[in-house]
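With one protein chain held back, the other chains of the complex are shown just where they sit.
Chain naming follows the written order as A and B, and within any one chain the residues start at number 1.
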Amino acid sequence: MSLAESLEDIVGREGLEESAHFPGLPVVAPADDESARELFLFAQAESKSLRLFGRGSKLGWSPTPKQIDFALSTHRLQGVIEFEAEDGTLTARAGSTMGSLRDLVAERGLELSPDVPRPHGATLGGVLAAGASGPDRLRHGPGRLHILGTHALLPGGEITKSGGRLVKNVTGYDLHRLYAGSHGSLALVLEASLRLFNAPRERCALRFERECLDEALGLAEKISNMTLAPRTLTLFHSGSESSWSVDVGLAGLGAELERNRCRLAQFARPDERLDGAAALTRSEELRDREPHAGSSAVLHLASLPSRLADACEALLASFEGRALGKITIQPGVALADLALAPNGGTTEDLARRLQAARTALTPLGARLSLRGAPRLAPNAQNDCIGGPALALMKRLKEAYDPTRILASNGPVGAH
Amino acid sequence: MAHLRAIVGEEGLLEDSSRAAPYECDGLAHERCRPEVVLLPRSTLEVSKCLALLHSHSIPVVPRGAGTGLTGGATPVEGGVLLGTARMRRVIEVNAKDRFARVEAGLVNIDLTRACCDEGLFYAPDPSSQAACSLGGNVANNSGGPHCFKHGNTTRHVIGLVIVMANGEVLDLSAPEVDPVGYDLVGLFVGSEGMFGIATEVTVRLTPTPEAIETLLGVFASLDDACDSVSAIIAGGWDASALEILDKLTIAAVEASVFAAGYPKDAEAVLLVEVEGSAVECHENAEGILAILADHGVLEVRRAQSERERQKLWAARKGAYGAMGRIAPDLYVSDVVVPRTKLREMVRATTDICTARGLKILNVFHAGDGNLHPNISYDRRDSDELRRVIEAGDEMARVCVEAGGTLSGEHGIGLEKLAQMKLYFSDEDLELMHTVRRAWDPSQNMNPGKLLPIRACMETRTRPVPVEASGRAGS
Partner (left out) sequence: MQTTPTQSAPCTDAQLVDYAASLDCVHCGLCLRTCPTYELTGRESASPRGRIHMMRSVAEGELKPDAAFIDELDLCLLCRHCESACPSGVNFAAMLEHTRARLLDSSERSWLVRRALGLGLGRVLPSPRWIAFLAGALRFLQRLGLVQLASRLPGKVGQAAAACPPVPPARERRALPRHTPALGQRRGSVSVLEGCIMPPLLGRVNRATVAVLAAAGREVHCPRGASCCGSLHAHNGDLQGARELARRLIDKHSGLLGDDGELLPIVTNSAGCSSHMKHYGALLADDADWAERAAVFGKQVFDFSEYLVRFAFDDLRPALGPLEVAQPICWDDPCHLCHGQGIRDEPRALLDALSIERVELKESESCCGSAGLYSVLRPLDSRAILAPRLAALKATGARTLVSANPGCQLQWSGGLRQTGSEVEVLHIAELLERALAHGRESGE
């Protein structure tokens, strides 16, 4: 019996799929926890290696090793398990899209975090596993902080709980924190609980155009220092035009909004202003224009606010002469995403430039990773870790997955 | 011993029984074990050398911060060494621009805010013991506090750590990373109750001091009304930064103390509300909350008129636990969490459990988080009363878990709630935690016997104190 047939036995015909992310490989999408468990047991018994994913939007963040036997998508593990609007918590299955969950809680005047780009194409489990965040990070912090608990399927087939559905809980180790950002290398998260936030009552979006990056960063710094607590603050460069736009999202109560807008206007005159529903639409546009690692290679820079300007400069210098695409910068949280234009150069050139950029960035305490194609060696793609931290991560991997059925090319390395 | 002394210096090693005696328990006073050796190292390097030496002799190590924990997390173990961080209290770096600080683990929580308040920043988690507890202890227990309602527990603020592992190896994760590289070891370590290693340095996020703060005190004729208003404030989507309830007995204890702040002694319950943000936000939120309080039969609302008055209200709230020493020699501080939609019924249920056993219960709790603290004043010399206290603690945990709650919101599990862990977690869940712990500490000598129940033998460690001496004056 072929592998595909064995898999079909477990998940049924409708559970066997194909995916552009995994050309030529069987892809299974179990419809319930039990068949996911059976797939894990099957992989154990047959010494198969599999890759977990949701809808594939962030697969490029941690590329798949070559030797895998099949892939498992959670996209059919959908649904809300519990939505306690009055307690401000939501528990949903991993395959639910962030977009559907977001729409659900919005009906009750709530919002969830992270507000990731293109949320209808991103699953809860995938976002969690990738450690993704969105422009709301300035307000709510990284998304991993809002996970209250998980149910996870271990490689050995056990379904285990960590945390819970309560907004405050220190019972047991915070294993769910370990799953956040683990790129599915430890366990399959079946369901997760999130803390919800009150959605802002009113919004306003302001846009400032600036000639160059320095000016844009300068304006952003001024705004950051103003204690007006903007909800979002993003810099954007389209790659084709020369100018930068600085977008400020304000939110809150009416009077508050008005006051902050006036304070802002005192030293910078906005080139564009949107209110109400238009402001919400704008915030979604801003969120979704982050360069998409699915379509091109994206350099992801993480720094500190005080060093962001230097880090950007060092990064741009290292890539001088190579064609660049869109650039988004979140100065408040010191993150930047820089798209590389397709066919802008050879893979060797890219590896060399990455190396040069890292050499310049390390003294600045900044990190650089490459998301999406083209495929480089894992240690060129992500920052390296070594020493006791790496050894400990390897022990953790070993503890969860001694037979190594879950494939990953994360910083812990390929297997 | 001589080797250890050479590492930590003459002042850093205590072995006489008098000096070791105060280390025999933390805030869970009925669990005691006098350590044979107490080590007070001064640096990461000294901790590392000590642990390497102890590891080579397979000697268990119990870490201790300021000993303000309430679940026996720092209770020594037989044949083990106690390692305290009280001599590691330096502030290494305050970075106002990037809003973080690096400090040694023994630094007292409140001293961190003192070190950065001139920069317009503060450290948000504020356990009631913040004037005494150490950052390292906060990390071990993922401590909370009143303002964690808005700002979140310790884990939301820790962005880096230096950890000395069981074998003495130093894991330097102190760089303030935007996102962890690889697995989130820092996030996993916070709340591990000293069983993964000893944090010697902590990097924390600092929060800008709000532009305005408004503090309201709602006076209620019943605890039920106070609870219901909290549920309504949460459901109504109002942004408060703290929502605290104190009941009548608690108010009486506090008002008799040096922290008396003018809480009304005839009220059945008061709700202390704080809102923060810009002046406008504060005003709007306060007005919204006031309307809800009025709907729930608030008798009177007071507004703090000055920063000094506000500080007094909070000092009284935070001194409440200590003030209960006026009622009986010992205090059992429970810590359970329930969904915020069930506050009223769960407060009632826990109160009934205590009163049915003839115990004196005082309620002072983080209502906004659904984090209840039914406190029982008792005398551990009365073995039957101690038995009833422990029984009530177990029963309260069971009832809360059944209602969708959990065992601890901020104090941790320690020794106190070991047996209750099985109410909340399955054997598979616990087995996984054991496995993860072994990945950190294969020797399993770091703070053994805490947090994770050991499958077969669950010995009862409680013992009454035999004394023939007279009781307390006036009782």
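As a working rule, a residue touches a chain if its C-beta (ideal position, glycine included) is under 8 Å from a C-beta of that chain, and two chains touch if they have at least 3 such contacts.
Because the structure is a prediction, the values reported are computed rather than measured.
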Among the chains presented, those that the missing one touches: B
Option from B:A132, B:A235 or B:I390 whose C-beta touches the chain left out: B:A132
Residue of B:L40, B:L121 or B:L372 touching the missing chain in the full complex: B:L40
Candidates B:A21, B:A356 or B:I454 - the one touching the absent chain: B:A21
Touching the absent chain when the full complex is considered, from B:G106, B:P210 or B:G409: B:G106
On chain B, residues whose C-beta touches the chain left out of the figure: 11, 14, 16-27, 29, 38, 40, 66-68, 84, 86-87, 89, 106, 108, 110-111, 129, 131-133, 254, 256-259, 319-326, 329-331, 465-467, 469-473
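As a convention for this text, only the chains that are shown with their structure count from here on.
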Where chain A and chain B are represented by their mean Cα positions, the distance between them in whole Å: 32
Contact footprint of chain A on chain B as seen in their complex: 95, 97-99, 141-142, 144, 148, 152-153, 155-156, 165, 169-171, 173, 175-185, 187-188, 190-192, 208, 211, 231, 234-235, 237-239, 277-278, 280-281, 284, 337-341, 366, 369-371, 404-413, 417, 421, 424-426, 428-429, 431-433, 435-440, 451
Parts of chain A lying in touch with chain B, wherever the complex brings them together: 84-89, 109-110, 131, 133, 141-142, 144-145, 154, 158-162, 164-175, 177-178, 180-182, 186, 198, 227-229, 252-253, 255-256, 259-260, 302-306, 333-335, 365, 367, 382-383, 385, 387-390, 392-393, 395-396, 398-400, 410-412
